[in-house]
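Mind having a look at this structure? Questions to follow.
With one protein chain removed, the remaining protein chains of the complex are shown where they sit.
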Amino acid sequence: MDLGMIGMGRMGGPMAQRLLRDGHRVTALARSRDAFKQLEEKGVVPVESLEDLVNKLKPPRIVWLMIPAGAAVDDTVDMLSPLLTAGDVIVDGGNSNYKDTQRRSQSLAAKGIHFVDSGTSGGVWGLENGYSIMVGGEEGVVERLRPIFESLAPAPDKGWGHVGPSGAGHFTKMVHNGIEYGMMQAYGEGFAIMRHKKEFNLDLHQVAEIWRDGSVVQSWLLDLTAAALSENPDLVGIAPYVADSGEGRWTVAEAIDLNVAAPVITLALLQRLQSRDSESFSNKMLSALRNQFGGHEMKKQ
Amino acid sequence: MDLGMIGMGRMGGPMAQRLLRDGHRVTALARSRDAFKQLEEKGVVPVESLEDLVNKLKPPRIVWLMIPAGAAVDDTVDMLSPLLTAGDVIVDGGNSNYKDTQRRSQSLAAKGIHFVDSGTSGGVWGLENGYSIMVGGEEGVVERLRPIFESLAPAPDKGWGHVGPSGAGHFTKMVHNGIEYGMMQAYGEGFAIMRHKKEFNLDLHQVAEIWRDGSVVQSWLLDLTAAALSENPDLVGIAPYVADSGEGRWTVAEAIDLNVAAPVITLALLQRLQSRDSESFSNKMLSALRNQFGGHEMKKQ
Amino acid sequence: MDLGMIGMGRMGGPMAQRLLRDGHRVTALARSRDAFKQLEEKGVVPVESLEDLVNKLKPPRIVWLMIPAGAAVDDTVDMLSPLLTAGDVIVDGGNSNYKDTQRRSQSLAAKGIHFVDSGTSGGVWGLENGYSIMVGGEEGVVERLRPIFESLAPAPDKGWGHVGPSGAGHFTKMVHNGIEYGMMQAYGEGFAIMRHKKEFNLDLHQVAEIWRDGSVVQSWLLDLTAAALSENPDLVGIAPYVADSGEGRWTVAEAIDLNVAAPVITLALLQRLQSRDSESFSNKMLSALRNQFGGHEMKKQ
Partner (left out) sequence: MDLGMIGMGRMGGPMAQRLLRDGHRVTALARSRDAFKQLEEKGVVPVESLEDLVNKLKPPRIVWLMIPAGAAVDDTVDMLSPLLTAGDVIVDGGNSNYKDTQRRSQSLAAKGIHFVDSGTSGGVWGLENGYSIMVGGEEGVVERLRPIFESLAPAPDKGWGHVGPSGAGHFTKMVHNGIEYGMMQAYGEGFAIMRHKKEFNLDLHQVAEIWRDGSVVQSWLLDLTAAALSENPDLVGIAPYVADSGEGRWTVAEAIDLNVAAPVITLALLQRLQSRDSESFSNKMLSALRNQFGGHEMKKQ
């Protein structure tokens, strides 16, 4: 198929490549002269402006956004939509909040432009392994995009699906990431327990490798754990600092809104917040309180 | 190799079969006349007593225990050890607490009998897929058992390993189960959130299938989740009641002993306790307290 | 002082009484003929409409809202504000979300009407003990209301204060309630542990009474715990079902927005959600998963 792409970064670049492999034609916005050249070399048709991008595509057009969630998506949609015509499709393949997606979809519908959300998992391994894709939007429009999803997925009939109306794709991807937080934290804790059991002097990389075959905890995240421990068995030089990109928070908020207790996903998020707060006021207060009632010494800093 | 087995249940039976496939000779204790016949039909050499079991094996003998953790192991070891001779090996393939393992190992060492702990993961799928095995014990003795581990594992050089001294195998298996608790709970919560999002009317089985290929949360537990949702999409007739077999508790206790905060594994355990307490006194007290200070109505039962 | 009140329920009624005791004049909206009479008997000046309420007060007027948070506040403010004149003050004494308060304050400011948020704690005991009041709003306006706060508080110089600009009062009250959730849950858990220790057959009411004097955990909530256990030592007939009124959720959301890990307040909230979900889909899925990998029996329902 013929599609335009905006966002040729860590996710978008490899996705374009995977599409090219299957014979799709990808026109992409280049952010610089250098980028322009690089895209050209990879077989992408580079353009320098949104206008050019739109002009290079025949209606009904498909424009795929692979950009950071938030204001950037609104800005791009605002600039792009006046250039499009009724029947065109914008696909948001990023990690947008599903409520934003619903709002955007509704607003574009007024102009006859379709908005499809495509929750995309797979990270930097997607080029090689294919992406897992959860699609939200109108039935007919999603069907029109089928060849693209079939190329991006690990196999035409595997790893992707149309899960519901507008927003459902991003919602599902959000929950996916919430689960990911919980799983990562479970592995992290388990390996930390083993690490602290000096008595057995366990080789954590060996343990991860053993578990990769036949165990109940085998998973792709475990494969990556083994890879990380193989490269750096003591995780030397890595700060105990864990970023979060938003989807975990949204999952926690959504769970509470739905009256669903999700303690493990929630605690996995709080753990990340905590990893970045080396001056916990709460902990200081506990130290002060113990001193107040029990005369316990406070550690100074 | 030639080995005796005690415990031909849900785990032990299939393990024996897997060993037979590779040409090992398995002599097993039959609990009844019926069991005796069944074992015979499967190619196992059945015996009616521990004495017979020991007599059928040539020293240095290998006796593999695949029985429930706890008193049963002590009882069996107590009855078995007087029949054995120095140089014989007892393997505990069950989910024993590693501290019990260390105690038993030490006590048997006094008689020259070796005790090896073989933490075994893989559940009812082990016959087909092979088992993931974490082995603790003396180097030379574990080496002697190598052909057995190579047959039980998914491949001779995969899914098993000698991780440390006596107890290290069961310790590692314990942590494995703790991680398993956390992962299961993460999936459970995620699917519950999606289930409660009536707005999108998601097909949970479809979502699980999509995630199986290419996603960050792909895992064997997810494969089983998809299988469970395929059979029973609404989990009809299943009580929200989750048993626990001990290893989760031990992991939590161990983490605290080691001063490692493991909130996700811990909460996953507490969730199970809670699933079995439909008359929470704590919740009742909160309802009573809200009534005391705020005049809020208490729900009656 | 002279003030109007809207909302003569479980909180508003006793507050009016406390104000009357100190010689303030309270005009209140009566919801029915019966209510009208009852207010009259208590010394309140009853009125039948917002118009009457406003007419009975001399500018600059003070109108105190003591109504449920949410739409009711917006509706009342919308109906009330056209009747007021610049310089008048509306006080929201309820549990509104501080963001709504900021929005309302800003919108009323355009008309010269002041909006003061008065987070009020003390529950049904406030008439007797006085209320703890956290006030947000403009310095001069709050100062004007001083005689009211001094009457409502346990003592003129105790238990109340102007904590910051518009919204700060409700924000502080929100956090107060979050802490309350955590404290209640801590007591609930502790008493549940003692309850389950059959071996000691503890008299929980006795323990609560002992702790009320001299212990580190003494508190007003403990006094109420003792009262509840005195009336109903086994909490017979009370369902293990705990409602939540919103402020706990807002506290959890706010903590996450601020990147503050608040695991105890958060878990206290999740516990309440859980207390109301007797058909946990998550728990069912765990039971199904244990069956899938381990052949463990599922409890039926």
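Labels A, B and C are assigned to the chains in the order they are written; within every chain, residues are numbered from 1.
By our rule, a residue touches a chain if its C-beta (ideal position, glycine included) is under 8 Å from a C-beta of that chain, and two chains touch if they have at least 3 such contacts.
None of these values were measured; they are calculated from a predicted model.
> Looking beyond the chains shown, say which of C:Val141, C:Leu267, C:Met285 or C:Met298 touches the absent one.
C:Leu267
> Among the options C:Pro68, C:Pro147 or C:Gly161, which residue touches the chain absent from this view?
Result: among the candidates, C:Gly161 touches the missing chain.
> Just checking the interface: what residues of chain C touch the absent partner chain?
Contacting residues on chain C, toward the hidden partner: 121-123, 126, 129-134, 136, 153-155, 158-161, 163-165, 167-168, 171-172, 175-183, 185-187, 189-190, 192-194, 196-197, 200-203, 206-207, 209-222, 251, 254-255, 258-265, 267-268, 270-271.
> For review purposes, identify every residue of chain B that touches the missing chain, sorted by number.
216, 249, 252-253, 256, 259-263, 266-267, 269-271, 273-274, 276-277, 280, 282, 293
> In the whole complex, what residues of chain A lie against the chain that is missing from view?
10, 123-125, 184-185, 187-189, 191-192, 195-196, 220-221, 224-225, 227-228, 232, 235, 237-243, 263, 267, 271-272, 274-275, 278-296, 298-301
To be clear about the criterion, only the chains that are shown with their structure count from here on.
> Centroid of chain A to centroid of chain B, CA atoms only: how many Å?
About 34 Å separates the centre of chain A from that of chain B.
> Can you check how far apart chain B and chain C are, centre to centre, with Cα atoms defining each centre and the answer in Å?
So the centroids are 48 Å from each other.
> Residues of chain C that touch two or more other chains: which are they?
263, 267, 271, 274, 280, 282, 293
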